[in-house]
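Before any comments, here is the structure.
Here the complex is missing one protein chain, while the rest keep their positions.
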Amino acid sequence: MSGNTFGKIFKITSFGESHGAGLGVVIDGCPSNIRLNLEQIQQELNRRRPGQSDLSSPRKEMDELQVISGLFEGRTTGAPLCFFIENKDAKSEDYKEWDQIYRPSHADYTYLQKYGLRDHRGSGRASARETINRVIGGAVAKQLLAEKGIQIFSYTEQIGHIKMQGSYVDYNWPLAFSNELNCPDSDSLQQMLQLIEKVKREGDSVGGTIKCVIQGCPAGLGEPVFEKMQALLGSAILSINACKGIDFGAGFDSLHMTGSSHNDLFNHSDEGIKTKTNHSGGIQGGISNGMDIVFRALFKPVATIAKAQNTIDQTGREVSFAGTGRHDPCVVPRAMVIVEAMAALVILDLYMENQAKKW
Amino acid sequence: MSGNTFGKIFKITSFGESHGAGLGVVIDGCPSNIRLNLEQIQQELNRRRPGQSDLSSPRKEMDELQVISGLFEGRTTGAPLCFFIENKDAKSEDYKEWDQIYRPSHADYTYLQKYGLRDHRGSGRASARETINRVIGGAVAKQLLAEKGIQIFSYTEQIGHIKMQGSYVDYNWPLAFSNELNCPDSDSLQQMLQLIEKVKREGDSVGGTIKCVIQGCPAGLGEPVFEKMQALLGSAILSINACKGIDFGAGFDSLHMTGSSHNDLFNHSDEGIKTKTNHSGGIQGGISNGMDIVFRALFKPVATIAKAQNTIDQTGREVSFAGTGRHDPCVVPRAMVIVEAMAALVILDLYMENQAKKW
Amino acid sequence: MSGNTFGKIFKITSFGESHGAGLGVVIDGCPSNIRLNLEQIQQELNRRRPGQSDLSSPRKEMDELQVISGLFEGRTTGAPLCFFIENKDAKSEDYKEWDQIYRPSHADYTYLQKYGLRDHRGSGRASARETINRVIGGAVAKQLLAEKGIQIFSYTEQIGHIKMQGSYVDYNWPLAFSNELNCPDSDSLQQMLQLIEKVKREGDSVGGTIKCVIQGCPAGLGEPVFEKMQALLGSAILSINACKGIDFGAGFDSLHMTGSSHNDLFNHSDEGIKTKTNHSGGIQGGISNGMDIVFRALFKPVATIAKAQNTIDQTGREVSFAGTGRHDPCVVPRAMVIVEAMAALVILDLYMENQAKKW
Partner (left out) sequence: MSGNTFGKIFKITSFGESHGAGLGVVIDGCPSNIRLNLEQIQQELNRRRPGQSDLSSPRKEMDELQVISGLFEGRTTGAPLCFFIENKDAKSEDYKEWDQIYRPSHADYTYLQKYGLRDHRGSGRASARETINRVIGGAVAKQLLAEKGIQIFSYTEQIGHIKMQGSYVDYNWPLAFSNELNCPDSDSLQQMLQLIEKVKREGDSVGGTIKCVIQGCPAGLGEPVFEKMQALLGSAILSINACKGIDFGAGFDSLHMTGSSHNDLFNHSDEGIKTKTNHSGGIQGGISNGMDIVFRALFKPVATIAKAQNTIDQTGREVSFAGTGRHDPCVVPRAMVIVEAMAALVILDLYMENQAKKW
């Protein structure tokens, strides 16, 4: 398995499995002499942690951040940072009975085809527990970006068919950050929560979308051609477990527009050059234009459900399978911090690349 | 500008501008001793070429393939392949009057912010003429994949609000490949063509979606974590000019499903292990599962339109701008071969990476 | 600090400091379903370990290998392997008094200039203790190469001015592998050991050269132009602490030859095509030719010595400095396994790259 390193200048390398010793991340390329706020990293981890509420898996993990390397008296030394999170509540026996089964829409079959063996315990490396490493890397990236005035946040735009109406700019943000969906519209919020509860009761699951907003990003980030900002964000976000789609700005709604209504007209305001609308999602020609960068990530319904379904095992025999492990009825609440983390890694890397070429 | 190289083992490096000497691509990592079919590459270029029909820009370019290096007596030598296409019908004067204007939703403003100067002629490097290089690289990749039984094709699924109904598996494919939208449904086809004609008459433009299907891909391609197959395809497709979204399999439609209806159940057929449905789009855990790989690419309405719109120039003065160069009312017809090319590059690279690790 | 990842397909990422929690390495891209011999890895670590004899630093570390991830029931799963070695005998107080001093020919000054701060404890990341990670990565690589019939070994060719005469092919190898210099010539061995003892008594240090031989490497490995085999080996070997030079085959001795005496003439023997001499060191045009690959690595005298020398501290004040920590009078005995490890990583990566392109 390759592909466990992300980034070009600020790079993270992820290791660990759901039911091994733990999860770890190496961060290479971090500027030196930066005082890291470890508590803030822990808070981001807490946003991702299971067992936080009725909406998420009951696995109990404290996910306590351990510093392995790269810090000296609280500051980055320029050496690779390594952080580690132990697995403490791994219940491998939950998975023992499935070790021969190809669970529907899981990675069991594909891993076995690819690797010739599989670590069946909690999906091994395919587990979303891997995303801990992204959250840590992203939390460090956010701290560096914040020093440059760049902020990243996200909210739940849709759960199943329940979609929040209107634009994020018109909403009540203190409300959003006090509920577990980061949803600023209290009506939509109630309906979304009810829907998640309903599918949970039915032993089923539901998908949703997350809107992510990057504010304060200067114009000029993104590399034309293959490393356009939307291409790198796309790669970053689509690498998150259960993510099956992404669009930018007006996105798929632009199918109902023409060029004349979709084009963002430039004007000169007191704050400098802006566009009147932001259908481009802050990116033009693959490069940030100084407006908010806005994209939407789609998460499919979770594959593991309590309802029994037919599938086959490794011998080809048909079997019935019902999930009994600890799983979420909807990944959206816990996925927001992961989406933000991946976005932070992309923006930081592009920022550093841009800085490299100032002459 | 970085980001002009794509791929890890089979790599293409793109150079050239819309109104310079021409466009060129260097392909590094191609297996040696392969007889390349140059005519087939030219045919792919012809699919992308402007001036082919009423639907596309009237710029007249033959886009004739020149071999610069890497072939000896018709076979790849293992040395880097270089192909070049001269610019012959570049009319830079068309653009002269705009050289100070920030065209709406174009890269003029962002390039100037990033680079401190800009080559205004035909958008310079930001021009979609750059995609010639991708088509050449993709055409070589397709030939290599075909030897392994892997085929890639695409069709127009939607133009503006006109959407083809049903699944691609039920359609009349000979029809599809004889029309310029590769649309297999003659009713939808007529409506789509009419819509494109209508927006063109109105001096406007329209967007659409392309569905791309990869057949014959073995199970096991894709690298978990950051280089999941959907992440790499996402990066590849979102790097195409005017592409603003992508989804895989059931994609955004999965918002109307639950886990129990979305899960693809495995069964054992005469052709081996298959899934009954393909909502996953052939990818599970980031790895191909042997089913068709299916994704949808969104293209926004073209930014350049004949209708006048207000914008500003580099001095901040408000000006009216109407496109007078040669542009398409809809990029979808010419974008299909580009989408296929980028998909081919991704699949080939993953194939080679997998092969590297067989022990 | 970047540059903590080595390799393209088989990649190692190194983390940890001399006086932090420990040293760790993540190996990404390892073929799956391979049974690793952990004892063999430990034996390689033991070859590098300090405190083994009078010739090396008295720091007492067991350097016991811990498996963190990537193994399931003894086999590689395809997930990233992570191994960790705790620091147990770190005596940071040894270094406390030096924390403001620029030790001569050490990295104190350059680290401070680069990073704006430095972890003075045992040189932090600049410590040769980092090479533990290379030895682990190389030990895994050696196991994979051995399955393909490729063997790597090394011996001490020179300590100070004492140089072993003749060619390695004529020597008594069982003798070599039973002494700590891997020196097959007992006369030279005695003189070398005496020289090391002498400089140690004098509170001084001495350099030397290591000859490394790669046997069984098939013809055809190495990528022309920038990734010639000698270029990649050069980069790998010169990245080892205290290494200041490398040459291949006849190397600097070729200054005393002409083309007619240096050229290796091909002939056809019972074992296939061979060259009569091997002045090329097994590499022609950057590609292995099937002969033994032979290179020589130069290690300078260790910078830390017990003899006092004048230098300055961070305030610019002149001070006298004498090393009191635990250091080797000569790095050669412990560096051999590191040289082999780095060579193994290069050869394995080239092997995998070659395999990727078979069509």
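Note that the chains are named A, B and C in the order they appear, and that numbering of residues resets to 1 at the start of each chain.
We adopt the following convention: a residue touches a chain if its C-beta (ideal position, glycine included) is under 8 Å from a C-beta of that chain, and two chains touch if they have at least 3 such contacts.
What you see is a predicted model, and the numbers here were worked out from it, not measured in a lab.
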Write down which of C:I41, C:A236 or C:A343 is the residue touching the left-out chain. C:A236
Contact partner of the left-out chain, one of C:Y111, C:Y155, C:Y168 or C:Y351: C:Y111
Touch rule applied to subunit A and the missing chain gives residues 8-9, 29-34, 78-79, 144, 147, 224, 352-353, 355-359
To test your reading of the contact rule: which positions on subunit B touch the chain that is missing from view? 1-5, 9, 11, 13-17, 20-22, 24, 26, 28-29, 32-33, 67-70, 72, 75, 77-82, 111, 114-119, 124-125
Provide the residue numbers of subunit C that touch the chain removed from this figure. 1-6, 14, 102, 104-107, 109-111, 113-114, 125-126, 130, 158, 160-161, 199, 202, 204-209, 219-228, 230-239, 243-252, 254-260, 262-268, 273, 275, 279-281, 284-290, 298, 300-305, 307, 309-312, 316, 318, 353-354, 357
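Everything that follows uses one rule, which is that only the chains that are shown with their structure count from here on.
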Touch-based graph of the chains, sorted into line, ring, star, complete or other: complete
Report the inter-chain centroid distance for subunit A and subunit B in whole angstrom, where each centroid is the mean of the CA atoms. 26
Subunit A to subunit C, mean C-alpha position gap in Å, rounds to 40
Whole-Å separation of chain centres (CA-atom averages), subunit B against subunit C: 46
Using the touch definition from the top, which residues of subunit C touch two or more other chains? 9, 29, 32-33, 78-79
